[in-house]
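Pasting in a structure now, in structure tokens, and then I'll have a few things to ask.
Chains shown are a subset, placed as in the full complex.
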Amino acid sequence: MLKILFFARVKEELGCAGLDLPWQESVGDLDSLQAQLCREGGARWVEVLGRPNMIRAVNHVVASENTPLHDGDEVAFFPPVTGG
Amino acid sequence: MALSVSVQAEDFDVAALQRQLFSGAHEEGAIACFTGYVRSSSAERAVHGMELEHYPGMTERSISGILAQASERWPLLAASVVHRVGRLVAGDQIVWVGVASAHREAAFSACEFIMDYLKNEAPFWKKEEGPQGAHWVDARSGDQARAARWDDDRRA
């Protein structure tokens, strides 16, 4: 299984805080996962997840480029952070 | 060395937090602290309050990583971060960073380094509420430039 999470503006724009996806070997990396989410979600998801400043994290670590995924991974999509 | 991270909805007591930095051996010559507050205006818009969201799990991990980096880089005796989440109003405390060291140079540098990273790396998002409604705060490009200078320091 893959656990997918969305935060802040991304969560609001998708109307979705997260979802669980059954593990499939075909979803082998972050870019493939994103492509699958966009296929299933439609135009809104393509627009929101495709923003140039979108940040992706795998197991709590920001992934600055495409990264292999494994069964049980937690993947998050979120906008630039504004804490402190 | 004592490194501590707390992400919490509750308010905090800066004097109690500062006391917790002490080991009891009186090696601490210097404690630098930073407290961040909700301002009543932001980017020239009035702010009544805000909602602070975070990514549970990643937040704590990211801040612990920042503290470990700081303690490798400077001779620290203790460092602590408290960051609030949830609903806050103007004047509320948002974040506290405290660093103890034998000398002030390390305490100041590490405290500022940790704050720069909290602004840029830790997964918190502010949604401000004003007379025109609520909106997500945009990341400041100045914050990223400030964080990058630490990399420049390391290369120099």
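Going by the order they are written in, the chains are A and B; count residues from 1 in each one.
In this section, a residue touches a chain if its C-beta (ideal position, glycine included) is under 8 Å from a C-beta of that chain, and two chains touch if they have at least 3 such contacts.
None of these values were measured; they are calculated from a predicted model.
How would the full complex read if you wrote each label with its copy number?
A x2, B x2
Quick note on the criterion: only the chains that are shown with their structure count from here on.
Rounded to the nearest whole Å, what is the centre-to-centre distance of subunit A and subunit B, using the mean of the C-alpha atoms as each centre?
27
Please name which positions on subunit A make contact with subunit B in the complex.
Listed in rising order, the residues are 5, 7-9, 53, 57, 60, 62, 76, 78-84.
Could you pull out which subunit B residues touch subunit A in their complex?
Residues 36, 52-55, 57-58, 61-62, 83, 94-95, 115, 118-127, 136-140.
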